[in-house]
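All protein chains of the complex are present and in place, except for one that has been dropped.
Then we have subunit A:
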Amino acid sequence: MGRNFFRRRKLKQESAEGEDFSTEIGVDLEKNLQDLQTMIGSPEDLVIHRLNLGFNVKAAVAFISGLSNKEAIHNDLIKNLLRNREKEAGSDTPDELIKQLKLDLISIGSVEQTNSLDKLTIDLLSGKSVVYVEGTAEALLMGTEKWETRSIDEPISESLIRGPREGFVENLQTNMMLIRRHIRDPNLRFDTSEVGRRSKKKLVVCYVDGIVNPDMVKEVDRRLSSIDMDSAMESGYIEQWIEDSYLSPFPQMDNTERPDKVASAVLQGKVSILLDGSPFALIAPITIANAFKSPEDYYDRWLIGTFLRVIRYIGAFITMFLPALYIALVSYHQGMIPSQLAFSIAATREGVPFPAFVEALIMGLTMELLREAGARLPRTIGQTIGIVGGLVIGEAAVSAGIVSPIMVIVVALTAVASFTIPLYSVAISFRLLRFGFMFAAAVLGLYGIVLVYIMINIHIVNLKSMGVPYSTPFAPSFIKDWKDLVLRGPIPMMNERPRNLKPKDTTSGNLRR
């Protein structure tokens, strides 16, 4: 099913966009300017500055005011054009003149020459300024992009106790800079392409040539080239378009706001995808083990890192199984609860009108509601929601006899455990799967839990991320990768890149030197 879906997408890709005006620039300046205005609908922020280059050679500079660096346009472009009009503009033809302008006069870093109206429009809309010269079918594009951006902040969704405080911003250039500052390798590649029929957003595939498996890059490129949509608002659009299975509850790509995380991923032989306008970089491929890894594991000493990881694995199991186990034990297998606890659970449940499953469902849904409400509200009110939900609803529900106190403990423990998983998207899928486990436990008890667990394992074993099995390095096993799995080995011992990625260069250091 998934494969057909992709094929259908691909067929649609090459379809012409109907338009009335010529896609080439003409020799008539006024006609060109008019074409441009027609093309983008003469908006208010389009600035056209007509000027005279001397000897009656007319020219015009056009730019979008909010996207361009006005200071640079005035100082380095318009001033230069006007100052030199007496000197330079001799008997040259307009074609030679524009070449001259490009080479000698304009003191802006990036200057391009084009005769395509399409390219010109898109570049104009991404902040470049255009210089038209009367009599030539060529125009110059100046890299004068500058717009208001957010400053580099600590990533909110992935704050660490120890580690760099920089996070990605919405500006692609800044994000690339942040990665470059971690890796000063000439082999660090940023392959740029455009995405979105209408948005024409810049998309960058980042990897380290010589480490990454070339097939991986090819596969990523192939998938990216199949993208056909109006716009990618966020890197999540890209992720969902190119992921291996859209039916899976598990994300097949990591997303991060942390440049250090991207840098370490590309150094391991992974590929990262950055999208202009999104502070979230994608990392592919990932495995299930990535859900339990946090950059902090590596920043603290290995014993602490290992401990934290083990805690997270325990947390994941609690998230998925605890409410289901409660249901199974309370509704079916009372003999498995220690006697004293069984009696005390029975005592607390006396008077509760619902079976354990409904009780667990009520509390589980309440918890999800509170979490969602807390996430949507502004931070200051969000905290109030936590207090209101946690204390008032929990306490009141118990005193009202709707749920038993044990259930409150179970739900609270589940919620806390689910927040230990560093990869937020995986944490959500775990919480979602929890309801499946609860349902299975309600119907078939422990047997049902085992069945669902087997089903999920089968799915994980089948799942792939960019062609890499999701269950590596557990199975297929790469024993050498296990020193950075549940355990996190001492840094000097981790001198090899993950084998499961089949990197071109396998060693990242030499312990024996």
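Of note:
Following the convention adopted for this analysis, a contact is a pair of C-beta atoms (placed from the backbone, for glycine too) under 8 Å apart; a residue touches a chain by one contact, two chains touch by 3 or more; residues count from 1.
Keep this in mind: contacts and distances are computed from a predicted model.
As stated in its UniProt record, the chain not included in the shown complex is "Ger(X)C family spore germination protein", which appears among "Ger(X)C family spore germination protein", "ABC transporter ATP-binding protein", "Beta-ketoacyl-[acyl-carrier-protein] synthase family protein" or "Cytochrome C".
Of the options A:Val330, A:Leu361 or A:Met494, the residue whose C-beta touches the omitted chain is A:Val330. Shown as candidates are A:Met176, A:Ile345 or A:Met367; the residue that touches the absent chain is A:Ile345.
The chain omitted from view is touched by exactly one of A:Gly210, A:Pro355 or A:Gly374, namely A:Pro355.
Considering the whole complex, the residue from A:Ile406, A:Met438, A:Leu485 or A:Leu501 that touches the absent chain is A:Ile406.
Although one chain is not displayed, subunit A still touches it through residues 330-332, 334-335, 337, 339-340, 342-350, 352, 355-356, 405-406, 442-445, 448.
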